[in-house]
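Please find one structure pasted underneath; my questions will follow.
Excluded from the complex is one protein chain; the other protein chains are retained at their positions.
By letter and in written order, the chains are A, B and C; residue numbering begins at 1 in each of them.
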Amino acid sequence: MSTSDSRIPVGILGITGTVGQRFAQLLSVHSQFRVVAVGASERSAGKTNAATGLTIVACDPVHFGNCKVVFSALDASVAGEIEQAMADAGIHVLSNAKNFRMDHRVPLVVPTANPHHLDALKNFNTGKGFIITNANCSTTGLVVPLKALIDKFGPIAQLHVTTQQAISGAGYPGVPSLDILENIVPFISGEEEKMEIEPRKILGPGFVGDKFVLDDTLRISATCTRVPIIDGHTMHVSLQFKAAEKPSVEDIIKCLESYSTEAQSLKCPSAPSRSIIVHTEANRPQPRVDRDLERGFAVSVGRIRKCNLLDLKFTLLVHNTILGAAGSSVLNAEIAHAKGLF
Amino acid sequence: MSTSDSRIPVGILGITGTVGQRFAQLLSVHSQFRVVAVGASERSAGKTNAATGLTIVACDPVHFGNCKVVFSALDASVAGEIEQAMADAGIHVLSNAKNFRMDHRVPLVVPTANPHHLDALKNFNTGKGFIITNANCSTTGLVVPLKALIDKFGPIAQLHVTTQQAISGAGYPGVPSLDILENIVPFISGEEEKMEIEPRKILGPGFVGDKFVLDDTLRISATCTRVPIIDGHTMHVSLQFKAAEKPSVEDIIKCLESYSTEAQSLKCPSAPSRSIIVHTEANRPQPRVDRDLERGFAVSVGRIRKCNLLDLKFTLLVHNTILGAAGSSVLNAEIAHAKGLF
Amino acid sequence: MSTSDSRIPVGILGITGTVGQRFAQLLSVHSQFRVVAVGASERSAGKTNAATGLTIVACDPVHFGNCKVVFSALDASVAGEIEQAMADAGIHVLSNAKNFRMDHRVPLVVPTANPHHLDALKNFNTGKGFIITNANCSTTGLVVPLKALIDKFGPIAQLHVTTQQAISGAGYPGVPSLDILENIVPFISGEEEKMEIEPRKILGPGFVGDKFVLDDTLRISATCTRVPIIDGHTMHVSLQFKAAEKPSVEDIIKCLESYSTEAQSLKCPSAPSRSIIVHTEANRPQPRVDRDLERGFAVSVGRIRKCNLLDLKFTLLVHNTILGAAGSSVLNAEIAHAKGLF
Partner (left out) sequence: MSTSDSRIPVGILGITGTVGQRFAQLLSVHSQFRVVAVGASERSAGKTNAATGLTIVACDPVHFGNCKVVFSALDASVAGEIEQAMADAGIHVLSNAKNFRMDHRVPLVVPTANPHHLDALKNFNTGKGFIITNANCSTTGLVVPLKALIDKFGPIAQLHVTTQQAISGAGYPGVPSLDILENIVPFISGEEEKMEIEPRKILGPGFVGDKFVLDDTLRISATCTRVPIIDGHTMHVSLQFKAAEKPSVEDIIKCLESYSTEAQSLKCPSAPSRSIIVHTEANRPQPRVDRDLERGFAVSVGRIRKCNLLDLKFTLLVHNTILGAAGSSVLNAEIAHAKGLF
């Protein structure tokens, strides 16, 4: 890379894990960012990271002084302390970890749902780096069509969601094959709690007064299961709008198909041309068939129909390791950059 | 078999399909029934059926004159006509087909849920054979814990259910492997409709006046999906009781664990010792691990917990080709026999 | 398409099957060919083919008069007659069907193994179209490294091969999921016979006198199995050279890595940059990980080591629906075009 490279120098924290590797893949050919430092645990420090060709360093700000931004794929057990240290050192942190997601002063952003939440950062004069978090993988898929629907038809009062989540969501080595081959595990620790609270922050009014405020209408009941799928979380949703007047199925389809976000209008390089893809075939979306649409940055929605109990039912699919993880952080960074935040 | 065999002579209709073969397996060593005739389409007539050693005949009552009872695994496209002809000829029909399930004068019986519905037949003086249907495989699993809960805590007003159904439910050749390996198909034709109506008949008050009456409180919203599992349908349920006073999770567990039915009290040979098995480990039931409990005649229930929206959530598992299909018909026949109906 | 489009007009026979669809995918954006007609059975004629936007016609030469070349994905039951009729009408046929593979006057060509066999066609003055066949999917993967080895180290005398073949090789609906989920089927009808004879034609001296001649040194013993893999045939090979002097493992690796073919030297657009990729990690190649290398046009080889009985063992992987089927025909056509045969 020549010294005249005008791309923003960035680092990756937690380079050896599956999300870290995905960061390396997405950033290795990026038009706006160039990776200049990669960090992992002390145990890996000194080794060469194949994807970037860089020598791995410990996750200490002293080794990331030449970075304007770091992307964090750190495990929650260490992410809190390290990310705070990076921010204190003036480095912006784009984090996939859960630690700061519900922090009142940290934006929780799904790039194709609530990129406007980043605007609040313009008024933060802390002299430190920002911490920007992306959401849990399942939450990410869920909120994209919800945002489209709320924008058009008003608040959602009740929502039931049952997920069928891919094994890649558990990292590596992750789920033992003896547990999941020709089997379903109807429980993922902590996942239902995240899905019941994170959407309320993402779909909330944003930063009001001195904190990010939750959507106080939306109540969610989530059931999360693990299934023998490599990539792609499928979710089945039933929901009820608050308003008495209900949209038709045609209204819903039209709303979702015409949905567009700042990711597109700001011409971010990773943005999908369509944030939501509506499937009208009865048996779609399917994870193996549809997860890679729009390079994994789109959410597929299908089986849109009336619910016997609430207003509406549909099935959605999100690529859990692209839009649902590293891809969100990268696209969030592109949006933040386009907004002049870096 | 000696001529002094006192077991009831029975036939199997549709012997060549997967459910027919399961009938042959369950009946080949039965203490109360002996298979004396097996039928299939004209195309198979004349061949020898390996499981029973009998020559296959066409499904015409003339070939089943020595049978008191026939078990029908016929396809819905032909079941209606043939089953009616058998009953008209004075032969009792235990059917796995959907054709007569919602017929007002035909009992729809899950043996460990509503065996008392069979009592109505005692007053039927038609001079013909009875038709007794069992339910759709998913419905079967669902209604067993529901019956226990309704008996104890009163009517259920609302119920959301999302299923993860095994490929064996589609018969053979059934689901192409290219459709389901490392994939989910979020649609099964006609399945959601069955799950939304059949439970209301099974859980209804039974035969009142001149017909079987539906439960008029229960409303159901079902989402049905196909997953890469050989046997065992998993379902995730959220429900709300009608009553204002709500049972605790402990009340629910106690209710389900203490549930017993006529299948047990009548000492039917196929009856499970426990109709419901409650799992308290957070990650159970699992289809590969738990489907064969009680020889496939039990329903497993786990993850019993409060719902954020309704009263209660839980996960259940039923062996779809045993209790969910042929096993129900066999156990229904045992109950009918114990009640003196044959 | 403007009338000034200089690309060669081609047709696809058997457009509705899986190989036909793969042809459509590979040819829809091709720089040298443009699809102007698509054929299928009478039953599909008149429908619109989504991938090409063309109306499906019956597979009669009368409907393919504007085609210089047709790509045939026809089933063997009809391929023989139709392909012959096309050739008789002056249309060149690139066929994936087995019917003419062992015909003495028809080249059987794996594009990255024996493209020079096409040269014989230059001397065919029949006034008709050529028929050019590609090999069985497993054979295709096998012969690529064999050709590299034979070119360098001389004839192979004995070869054992055991395959683990993907379900996509059986087409759609193909293998029922009940047969293959969490299972292996140790038999594929006719497959071992093809693998034991086709390589002898491909690796033979080519057209000598009035016919294509078989390699008379090579003897093959093949065992073919079906495994629960979507795409990618894996094969385990043990072989013995005829020569007394044996190459070392390092010699073998060097030979395979430096292998290049006319597909590359003729700069065919679909040619892989490397026809063979050598893996040195002990646990590679793996079908899900490596099948898409070089867009599915490369053969991966790994675990190169001494055999306890013969000279050499290795594991190879080929993408069965790309290089192993439609891709071979397309690349064969590109080579034939580069050689001036059309």
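Rule of thumb we're sticking to: contacts are C-beta pairs under 8 Å (C-beta built on N, C-alpha and C of every residue); 3 or more make two chains touch, one makes a residue touch a chain.
This is a predicted model, so every value here is computed, not measured.
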Tell me the shown chains the invisible chain touches, ordered by label.
A, B, C
Hey, which of C:H160, C:K201 or C:R274 is the one touching the hidden chain?
C:H160
Given C:V29, C:V62, C:A244 or C:A282, the residue that touches the chain left out of view is C:A282
In the full complex, which of B:E182, B:D215, B:E262 or B:E334 touches the chain missing from this view?
B:E182
If I consider the whole complex, including the chain that's not displayed, which of C:R219, C:K254 or C:K339 touches that chain?
C:R219
Full-complex contact with the absent chain, from C:L121, C:I229 or C:A326:
C:I229
Determine and list the chain B residues touching the chain excluded from the picture.
181-182, 230, 288
In the full complex, chain A touches the hidden chain through residues 167-168, 172-182, 228, 230
Kindly note down the residues of chain C that lie in touch with the hidden chain.
158-160, 162, 164, 182-187, 189, 196, 219-223, 225, 227-230, 234, 236, 238, 282-289, 302-303, 307-310, 313, 315
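Quick note on the criterion: only the chains that are shown with their structure count from here on.
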Shared interface numbering between chain C and chain B [over half = same, under half = different]
same
Between chain A and chain B, tell me the centre distance in angstrom, where each centre is the average of that chain's C-alpha atoms.
43
The distance between the C-alpha centres of chain A and chain C, rounded to whole Å, is 42
Suppose each chain is reduced to the average of its Cα coordinates; what separation in Å results between chain B and chain C?
50
Chain C residues counted as touching two or more neighbouring chains:
181-182, 230
